[in-house]
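Here the complex is missing one protein chain, while the rest keep their positions.
Note that the chains are named A, B and C in the order they appear, and that numbering of residues resets to 1 at the start of each chain.
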């Protein structure tokens, strides 16, 4: 049950290449689970930008002085995020959340590995806390293009039993990709379950490595969304159902978290011929 | 020769029901004469509002600490002016000016009466200074709906040989309209020339009172303007030329100041049948 | 208290604010944000006979004050729709306007038959902005004859008490001609307008932004076109009820459509940016009406077509800050 809240911005802070925005949003924290996302209005009342922007929820505080705050981390990408980065304390921000299907937690204490790319670590850090709360061992792998695009490294170090960091340019941690180090992490820790969030090609590589090893994996995907609440059908991707049939599934409602083995990675951006209702090709 | 300047907002201050905005706009002050106006971009880079808003220039400072500032007074009317009223110091504002044809000044010291309605006093106050500089006697009549909609009363009192104030609700000065008191002012001071700025119906009434007495009168009109620089033809009104023929004339270039007797007051909002190029009616 | 009731071809709706087809699914998601039974009606996403996967992604692009979409009518097919969606709306007590779409006249006729006697159904909206497979993919709504064929088939297969509205495309030379063809074929009213055909090229990839190349333009950007269409059609056939839509974002926008001749309005794209918008718009519209001292909504329908009241002679000299020029904006 998501809420629409016009909240007050508490702060916008630079964190490396990213911005960390905290907004007062009473009611949302209580409902949030790791993997949920927010949809944020941008541009103000006379803006030419009509659509909300989606951001994974990073941290929430239910109570405290402000009666509930929500935090998200974002990269300035285009016009909407540029506008967000120019918000100042006390500006109002209209947010809808929590949205989507969050990460599913194991019911028994297992060995979990969390793999984050860039700002993709944002929803993984509260997840790490939740897993620890259930007695799980948590290993974290974080990767990014460069050191300034790693988010939450300190936080991860505190929470995780082990942390491995990679950067494309070697500016910190190991030079390379998360998929270069993940196999070793999985083996060393006898990982039972993997959670991943980051760019689609990274998710695809992680999904494949898990599939090869038979390790269940949940991924949080990122598709262009017009509404974020399930009414527009823009955010779909081909996903196998429990009946073994492929459907174009809304990533805002049935995702953003999916079981990695259900996502038809090679076919994203197409409608596979065997999809339910696919156009009949002559 | 107008300039386009992206200037810094120095201040936005409430003055009664109005806002007084000061912007750093080097180059514009030197070119400005009383009656010139500014065209101001509103809404920021991703705004849905494409058109500039026009405001009479109130005060300018050529030099000083900021290297040239321009001031204008405005009422919050719709979305653009609402946005302007939320500007803060250091925000940037894109202004074009000075625009239009300013008030023409007499070459000999005469008795001048200035009639302002609402924020229409803004361009008259610098005009009063200029007239005084030429040795003219200046009498001022200011009117508004209520006391908070009078602008520049103190300023006027300082500059003018006499000041009469009217308000519709009698909250200050005489209860009534400027046209109720103008005849007496004109007679008492043996006024040679009248300058007026304010709502169109007021201008029309003043124009008529001057015409009846054979007193030359200049008015600054206010028509909806898309461009403010003479390229779009939206801001026209029917005006008699020196050849006695009526044309639809651009108020942003040939105005906003017109000789009152040239404006076809009754026909504003129409194309009079005898206008050059008027459609032939069957 | 303002009387917000509106009547479309004999059917009463408690208020004139509807959702727009394809912008509210079948109401269930919006019911999380507000009670969908307080809407005039829920207009459901156009449904086809069989399940449809829709098009590949990317399916949307944001544009200035608008957006493009190319969903390709993804949906579960009429049977699943009746069982899950219409049944839910009926059980919930909402009024449903069911939008149908087909690839042939036969499709539309069969869809109408399947809807017969279904609880919850208040009205049928016939989306004719679909390619006709029997005519080289020519869109029905672009041709008076094709539009007429669809509407008469649907009307024949629909009980008399259920109004049938044709939803028209603005991408035509003469919308009044298409409107007339639909009405002559039995349409009880018209929904105006569907999206405009548009396109965005991604200047980074230097290729079309949408997988479907072109898409439908919606949102406030198209509002002036939509108001013009409603105006023209109401002018030509003042007795035909119209459901107006296209870029409605506020109560004042909704009022604009009513003044132009619409008897009710649909809120589409605005819902994406503001899920509670239909209720906000209903509240704002009620306020706009009562601010103007208008007691009954139906008194403003088409009002802008009547000559302005011979108003009180103009005050020769109202001094204030609302100059005459303001009449223009």
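Criterion: a residue touches a chain if its C-beta (ideal position, glycine included) is under 8 Å from a C-beta of that chain, and two chains touch if they have at least 3 such contacts.
A quick note: this is a predicted structure, and the numbers were derived from the prediction, not measured.
K.L.:
So there's a chain missing from this view; which of the remaining chains does it actually touch?
P.N.:
A, B, C
K.L.:
Among C:6, C:65, C:104 or C:266, which one is in touch with the chain left out?
P.N.:
Answering carefully, the residue with contact to the hidden chain is C:65.
K.L.:
Touch as defined at the start, partner being the missing chain; which of C:29, C:107 or C:171 qualifies?
P.N.:
C:171
K.L.:
One chain isn't shown here. Among A:4, A:32 or A:166, which residue touches it?
P.N.:
Residue touching the absent chain, from the options given: A:166.
K.L.:
Sort through B:48, B:111 or B:166 and give me the one touching the missing partner chain.
P.N.:
B:48
K.L.:
Which residue among C:200, C:264 or C:297 touches the omitted chain?
P.N.:
If we include the chain that is not displayed, C:200 is the one touching it.
K.L.:
Residues on chain A that touch the omitted chain in the whole complex?
P.N.:
For chain A, the residues touching the absent chain are 17, 48, 75, 77-78, 117-119, 143-145, 149, 166, 168, 177-179, 198-202, 204-205, 221-224, 268-269.
K.L.:
Touching the missing chain, which residues of chain C?
P.N.:
Its contact residues with the unshown chain are 57-58, 60-66, 68, 142, 171-174, 196-203, 205-209, 213-215, 217, 219-225, 227-228, 231, 247, 249, 252, 255-256, 259-260, 288, 292, 300, 303-304, 308, 327-329.
K.L.:
For chain B, which residues reach the chain that was dropped from this view?
P.N.:
1-2, 4, 41, 48-52, 94, 96, 223-224, 226-237, 247-248, 253, 268-271, 275-279
We adopt the following convention: only the chains that are shown with their structure count from here on.
K.L.:
Relative to chain B, which chain's C-alpha centre is the most remote?
P.N.:
Centre of mass proxy via C-alpha means gives A as farthest from chain B.
K.L.:
Could you find the two chains linked by the most C-beta contact pairs?
P.N.:
Top-ranked chain pair by contact count is A-C.
K.L.:
Just curious, how far off is chain C from chain B if you go by their C-alpha centres, in Å?
P.N.:
Result: the chain centres lie 44 Å from each other.
K.L.:
Taking the mean of the C-alpha atoms as each chain's centre, how many Å separate chain A from chain B?
P.N.:
Taking the mean C-alpha position of each chain, the two centres sit 56 Å apart.
K.L.:
Rounded to a whole Å, what is the gap between the Cα centroids of chain A and chain C?
P.N.:
35
K.L.:
Chain B: which residues touch two or more other chains?
P.N.:
48
K.L.:
Among the residues of chain C, which ones contact at least 2 other chains?
P.N.:
Only 64-65, 220 qualify.
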